[in-house]
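A single protein chain has been omitted from the complex, and every remaining protein chain is retained in its original position.
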Amino acid sequence: MTITQRPRWRDKLSGIAQDWAIPRQLAGQDPSGAAAESQGSRRLRPRLEEADKIGTSICPYCAVGCAQLIYAKGNDVIHVEGDPRSPINQGTLCPKGAGTFGWLNNPKRLTTVKYRAPHSDRWEDKPLNWAMERIALRVKQTRDETFVSRLPDGTLVNHTMALASLGGATLDNEENYLIKKLCAGALGMVWVENQARV
Amino acid sequence: MPSLGATFGRGAATMPQWELANSDCVIIMGSNMAENHPVAFRFVLEAKERGATIIHVDPRFTRTSALADIYAPIRCGSDIAFLGGLIRHILANDLWFKEYALHYTNLATIINDRYQDVAELDGFFSGWDPESHSYDLETWQYRGEASPQKLEENHVTTGEPYSQKLRRISSGAPPVDLTLKHPSCVYNILRRHYAAYTPEMVERVTGCPKDTFLAVAEALTRNSGRERTGAWCYAVGWTHHSTGVQIIRAAGIIQALLGNIGRPGGGILALRGHCSIQGSTDVPTLYNMLPGYLPHPHALKSDATFKEYLEGQTNKRGYWNNFPKFAKSLLRAWYGEHANDGTEWGYPWIPKIMGDHSQLPMTMAMADGTIRGLLLIGQNPVVGGHNSRLVRKGLGNLEWLVVRETFESESASFWYKCPKVISGELSPSQIKTEIFLLPAALPGEKDGTFTNTHRLVQWHDKVVEPPADCRSDLWFIYHLGKRLKALYAGTPDRRDDPIRHLTWDYPEMGPYNDPSAQAVLKEINGYTWPDRRQLVSPEELKDDGSTACGVWIYSGVFPKDGHNQARSHVPDGPDGPGTHLGWGFAWPDNRRMLYNRAAADPAGKPWSERKRYVWWQDREQRWTGHDVPDFPPDKAPGYKPDWSKDPQGMAAIDGDSPFTMISDGKSSLFVTSGMKDGPVPAHYEPVESPVHNLFYHQQNNPLAKKWLRPDNPYHAPADPAYPYAITTYRLTEHHSGGMPTRMVPSLAELQPEGFVEIPPELAREKDIATLDWVVVSTARGSVEAKAMVTHRLRPFTIDGRTIYQVGMPFHFGWHGYATGAIANTLTAIIGDPNTTIHEGKAFTCNLRKGRLPVRAQK
Amino acid sequence: MTSAVYPPAVPMRARDHTESTLSRVIPDESELTAGITIRPGRTYGFFTDTSLCIGCKACEVACKEWNALPAQQIGLTANSYDHTRELSAITWRHVTFIEQIEDNPGCRANRLKPFQSHWLMMSDVCKHCKQAGCLDACPTGALFRTEFGTVVVQQDICNGCAYCVPACPFGVVEINFSDGKAHKCTLCYDRLKGGFEPACAKSCPTNSIQFGEVDVLLTRAARRVEKLHALGVDNAYLYGAPGTAGATGGIQQLYCFFLLLDRPEVYNLPVAPQLPSGRVAKSLGTGLAAVAGLGALAAVLMTQQSKAPRPGRKR
Partner (left out) sequence: MQRAKMTTYRNEARREIYPAPAAPLPAALPGYAGHGYYDLTPIKHSHYKWNTALAFLSTQIAGGSQIIATVADLRGQNRRMVRAGRYLAVAGGMNSAAILIAALHTPRRWYNMLRIFKKSSPMSIGIWSISPFTFFSGLAAAGQVAADIGYTRSGNWAGRAFSLPAALLGSVAIAYMGTELEETNMPAWASAYPLMAPLYACAGVSNAAAALLLFPMHNGTCGATTASIKKLAFVSGAAELALGAVLDGHWRRSAEASAIAQSRYEPWYRIGFLGIGMLGSLALRLWDRFDTNRSRVSNAASVLKLAGAMVQQTVLVYAGQESGRRARDYFAYTREPKIGNNAEHADQPADHAKKSAGSAGKDRATRTLPKARRSSSRSAVAWGLFACGALLISAAVLRKKESSR
């Protein structure tokens, strides 16, 4: 239910006057029905109608692939529920799918980069660019130090055993494609795995 | 999923989940479908409304069992005993679908005479080589050395280089004895193999009462044949065993014998756990595969040069004959114009794998210091990975670690929050890992596609920008690659060529320079080179470099500019065929039911009107039906290859062979190559089992991958110190690693703490009541949790002995509104021979009342 | 389209909105999800068929996410898989779990009755009674009968007198002591106004919670009970339909009625609840009679004194 702002005292008084049900009751309206209806109830609308953009998404939890409608107002998600057009879930969702809204606008979500220096005992907040730059350098340094072109017996391998990438079963196909393409196609990493086996 | 790959040709669910509604019998085994795939269970209940029988076979009575008609309790780890019993029952009582199995499976094919079965060698197949600890597949081939079939899943280290085998291929079709009298035909081999799996033996090994087992067998066979079909649903309850792949193979044999594959309401539905886990094996971030199930070049195999690699992997018959087209298109997509004959198509730039680089060996490689840097993207191995203490030791031994998560997970905060640090045993200053914790974006904040449990590629829209520094993983990997290309731009070293030549030119959009996911999907779909016209289907792929395609099996997902089939939302109406071809894209070729040629009899007519699906249209000489036919559209049912002309590829597949990915076009009840641990599933006890193997002297799977290390100890079989069987599992309200649900209040309150489910008989013995604290301990570690005493678990009588079984959900950790001990502290690192998947569904433990002393919290 | 084939095949209207990014809400979305058009003036309710319930609690989460209700955070209870205990001011949907498996291991059932058995699961909700105890008891008119026949607490009127709490025969409405008002399920009154099916009914994967016009639901429920009896589920019955258990004592009918598989008390539901407000007149009448009697007595007593003061009384 949308909560109206607190009107000034004059509006408050007029609100009370409008909500006073005795006149409506004397006019014959049912005291447990129409007479008792407050103007708040009359004005009530579902918040979905405030959404200015509705996108079709797929539930990020299990592999059934339920379609969801994400309602957004400005850059804030205001609700997530099942997509009635999908032949898989026809608008229904399991508890996790129904809880997607609780994940998307969760106040405890990480929003800044956290960095832990070696042997440190606390997190530090760092800018994203700094972190990306440092990660790229660490990748290059580790690859350069451990890259093996040929095995002692001459077999061409062109790989590094010191870099690894783990994770991907909840990632998009495009993300998995670029991870394999970059890690295996360019950096020579063989340790590229995801939780398909977990 | 090599088992479905080896048996039918493709490693994926054979049926869409909505087909379950047409099933006359749904067997859910190795899965707790109502709890972990509730929305898919809708279709099981719709089948029930239409009169189907629902059967649940599970060690625990769960919410799925509450809705089933028959609940068959089995001891965890005894699945193959149960399934073997079913196969024996089907064959012994002649209940199998004759016309289907004779023509569409290799039941009548004759196997090499030197083949010997586990029944004779007491637990081993012929060809066992104790030194190399592997099987030589020579004796498993069809008689007359017909070329071993090529499986599309992961080509396996078969020792002998594949090319030698090619030269000894006889030209004709595999030898077949349709009268099934030949002692070495697959039918008789199966009869001999499963002769020991009598109902009494099933009861002795699994603990499932004989009459219940027979009721399951009767319900299954009654609902198979021309007029009726049955479906199987399974999940990690089957895969998480050291014999996981063979369990699924057994179900494949049953479904092929009963003629349920490729028919409406029939098939095997693999219920995958993560939103795009099928996608993460199709477009694999897996060590042993290149995109599209192309095997990753192996240093110790005949993959030294590109020519050898192509020659080795190209199967003479069946669809895999097109292998070079797929490989060259992939390299063209990766390296653009740099992929040419001069650079051997960029093949040397692809790193050769040395052996098994899956997650379990990766954990130990980190613990041993081999791996110095790890990109941990959207996974929480400290909770989800096995032997959690070893995982933490590994992460603590890294030089640097990048974690991309939406919350601070246990895998990111192990260095200051793991029990060892809390109890003072370890201090953060002793852990040298430099950790970057990058916030990630969620679907709704990023574009992209997921591939669901039945190969359906569905697009999810970007509706809002991610908050603050959150970025999508596409953004992260793209910009990491861009920065690395900049760093390596000028380096003189030839080994950095792949970085420079990698095509990485995706348009950037939006305020955060997000790479266009549509562009990546277009590359996955494939386009012509160099004019970049989108390909319509894999048929257009060429092996002359004129086409580039990232994932050949996904070709068709983006057939032309502006038409993203994954983003199409046009479902069938009530009057439609119900295959919903307009909703999303199902690989390959938007086909919903695989092998649907098998829905028609050898002459091309539907087996029955009730189960009409795909049939041969005589007038137009084409295959038509409710779905995209899984067969060359114009190949008549009666087509027979002309062996004299030594036919290649699809020409070698005759008109009544629905399984075109397999070289002889028949589904493999007997797998000649592709399975490391045996052509036919045999029961072995889990590596840690409370009982001895009653079928053979060999206790567990001879090829089970064991890592004997001090920090990964195993229990001896029937170890009195760990007398209770234990299984770990998921709950409806939480999602595997736990992070995405333990942080959501409305979900966390539904299952607020970790618990251990204990049968009341064991609870009475140990004087444990519900909500009492109990300690569960294994050689790897001990955890404490509250007890939940429930009749839903029952003691089993195995070979006269009473075996208690306990269960523990594994989502919990120290973060979030719902916390608890990490169940995977108990599990050991044991791998399945074919996939190195861990054995989390059946091991042993000890249980006592009380709590852990504060210091000993591990 | 009144008769709901289970579960409704994707309705034809779904093909009118095939674009991936919609500019505005799908009008009358309830036609796609529940097969009915929501119009004021008709009486809507739930038919909760517990024989289909798989206890997944999607209804609890969908309700909490739509109404932004905080978590109860009770912790592990000893009530099987139910850790939210009961309906309250911040839990408007609650799934009960009752394990009914034989004690001795020898005869634990393997051949089960069709649909739900041996582990009863039921999604409890406000009953939105036809004659509602809370509605009759509410002195401020905060509780009122909406144009959809449902009973709703109007948050801008309620002053927390808490008289509705003891008046409800099913223990549904409760005071939220942090915001001082009464709260209960509103049958998604705001969603109904926008043509949306209530969040719990839309989210229920197995169509155990069916939303619709009450008389349509009643016919469907009666057919369902007959079918279950034919299948041998002879312990299935309706709770809350007119003339059945739960609709007694003047309540006449529960617009959110149930198909149960065991005694109502097993689910903490009364067999023959009473509508308390039916006896107000009779009770007040006897009270006023007593007052009148005493008044008359007072008048009589005082008359005697004025005429004849008691003689000889000295103090």
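In order of appearance the chains are A, B and C, and numbering begins at 1 in each one.
Assume a contact is a pair of C-beta atoms (placed from the backbone, for glycine too) under 8 Å apart; a residue touches a chain by one contact, two chains touch by 3 or more.
Just so you know, these numbers come straight off a predicted model, no measurement behind them.
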Displayed partners of the chain not shown (whole complex): A, C
Selected residue (touches chain absent from view) among C:40, C:75 or C:287: C:287
Touching residues on subunit A - with respect to the absent chain: 16, 19-22, 25, 31-32, 35-36
Touch residues of subunit C, complete complex, unshown partner: 77-79, 85-86, 96, 98, 133, 136-142, 157-163, 165-175, 177, 180-181, 234-238, 243-250, 262-292, 294-295, 297-299, 301-306, 309-310, 313, 315
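What we mean here is this: only the chains that are shown with their structure count from here on.
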Centre-of-Cα separation between subunit B and subunit A, whole angstrom: 27
Euclidean distance of C-alpha centroids - subunit B vs subunit C, Å: 45
Subunit A-subunit C separation of Cα centroids, rounded to whole Å: 33
Contacts with two or more other chains, residues of subunit A listed in rising order: 53-56, 80, 85-87, 89, 92-97, 99, 102
Per-residue overlap in subunit C, given as positions that touch at least 2 other chains: 7, 10, 14-15, 18, 20-21, 56-58, 60-61, 65, 205, 207
Subunit C-facing residues of subunit B, complex: 34-35, 38-39, 41-42, 45-46, 48-49, 61, 63-73, 209, 212, 215, 459, 461, 463, 567-575, 578, 580, 582, 732-733, 745-753, 755, 759-761, 770-771, 786, 788, 790-792, 794-795, 817
Touch list for subunit A against partner subunit C, complex: 1-4, 19, 21, 30-33, 35-38, 40-41, 44-49, 51, 53-56, 69, 71, 79-82, 84-87, 89-99, 101-102
For the subunit C and subunit A complex, residues of the former touching the latter: 7-8, 10, 14-15, 17-18, 20-26, 29, 32-33, 56-58, 60-62, 65-67, 135-136, 141-146, 152, 154-157, 186, 188-191, 193-194, 196-197, 199, 202-205, 207
